[in-house]
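Apart from one protein chain that is not included, each protein chain of the complex appears where it belongs.
Then we have chain A:
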Amino acid sequence: MIRSQVVYSRLAAIVREMSDTVARTARSKGLAEGRRYAVAALTGAPRIAAQVQFDASHSYLIRASAAALIDYFAFDLADGDIVVVGDPYSGGSTPQVLTFLAPFFHEGELVLFPAIRAELADLAGEYPGTLHPTASETWQEAIRVTPVKLYRNGVLQRDILRFLLRNSRAADLVRSDIEAIVSALRAAGRNLDTLLRDRGRQAVEGAIDDAIDHGRRLVGTYLSRWNGMERAGATTIERIGSNPIALKLRLSAEGGTLLADFVGSNPQVAEPYNITRWHVRGYVLVAAVAEMLDDVALNDGVLDRLEVRAERGSIVDPILPSATGLSDLVTGHAVAGLVRAMLQGDGDGMAPIDGPAPAIVLFAPIGSREDNPPFALDPGFAISGAGWGSPVLAGHRLLPSAEILEARDGFEVLFRERSPMGAIDVLVRNRRGDLEAAAIVPQRSGHACGALVLVEGDRETPLDCVTGGPIPDGALLRFTYPRYAGDLDDET
């Protein structure tokens, strides 16, 4: 066991290094500042051997996407290959997210798969970027990248890359990010090679098995506090101008395993609130074990401790062509909030982890130019239910510097402070020229989760749910981020 721990810690370090490389070299703000990616090493099964993620959503998605790729390329994977998939209906979640898998061979045999799942800046769809709050079907949100080979035997498949770049309004950013991802995967391959030479394949595979067993025991012990629990609950996902979407859940635990049964939830909707089954599972997992996730090696042993049941064609297991673009921004929060509340029951002590916030993506007027990289302007954050910092579900996003926004990006931040209510208020002037925007302010319990307002002179226009709305040069955007905590100790 001790030797296994030693070997496994090397593998975990390789995965962490892969993650650091992406963070430092990705060019898009979504990856470099937003940390909207996850990295992992998977076995051939595929099982997650080790994973690093910065937000809850990825937990099961790398494995599910890898499974789709391995299934598709079952007998056609070779040393030097990198295969890619980006499709909510091939193990994915939201659009514009690609999973890259690099089969790693040792002495001629396929042993592991370094993998990176990352949200790219733009992969077509009706509006630039990842936000389309009124999409009715997935193709409005992005192209579907079903399994393809980007590298074959180490040779770049230029037609595939060209296809991806020609379907992006931010080709330069996408190209740079893919290169950073490929470099990280290749470096991981070299490090894995060193590890296997040092320790031998058997020791590495044994260490992975032991680590997965350890993870299973660790999380099982933690979840066993709810053994015998059977609880039912429900919540709604609110939308502007439509009826709320019902989310029903029966939560039970036995033998240190949690079962989340969403049977009875709303059928899928022709709006982007749908959330794929693997994505749901990630939110349930984080809701259940958030307190221990920073200290536990995230592997299949952890993931195995949680099961989700849902009806095909429902809001939590949609089928084509349902749009899923708001599953991170809205639906995931509702899922996690419901699970958290039900686990707490009548007890006390589980701090909330959810907390939706306004979102806006800006771009040059549609049709005005071929290259139109979107800009996700997110100059503040919601205050978590625990009273400090952003909610857990906001992930590990880096707040943009006001000085960088002005000097480099063309947005002048005039104000960014806590309001008397303790929420973060931000006022930004657009100096980037005439723009358009897609925006949403999530709703909850009959109220908006914050506010986003366009200010032009005396005229104020709420941007609660906007697609392609004009944001003139010189206009102001006023952000009010919600505060989910109770007591306010403002002047200490």
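Simple rule for what comes next: contacts are C-beta pairs under 8 Å (C-beta built on N, C-alpha and C of every residue); 3 or more make two chains touch, one makes a residue touch a chain; residues count from 1.
What we mean here is this: contacts and distances are computed from a predicted model.
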Quiz item: For the chain omitted from this view, which of "Anti-sigma factor", "ABC transporter permease", "Peptide/nickel transport system ATP-binding protein" or "N-methylhydantoinase A" is its UniProt protein name?
Solution: "N-methylhydantoinase A"
Self-check item: Residue in contact with the excluded chain [from A:176, A:252 or A:461]
Solution: A:176
Quiz item: Of A:151, A:278 or A:363, which sits in contact with the chain we cannot see?
Solution: A:151
Quiz item: Of A:126, A:406 or A:434, which residue touches the hidden chain?
Solution: A:406
Practice problem: With the full complex in mind, choose from A:321, A:395 or A:470 the residue touching the hidden chain. | Solution: A:395
Quiz item: List the chain A residues touching the unshown chain?
Solution: 1-3, 5-6, 9-10, 13, 16-17, 20-21, 23-29, 32-33, 54-56, 79-80, 151, 153-156, 158, 161, 173, 175-176, 178-180, 182-184, 186-187, 189-191, 193-194, 197-198, 214-218, 221-222, 286, 290-291, 293-294, 350-353, 380-381, 384-392, 394-404, 406-408, 412, 414-418, 424, 427, 490-492
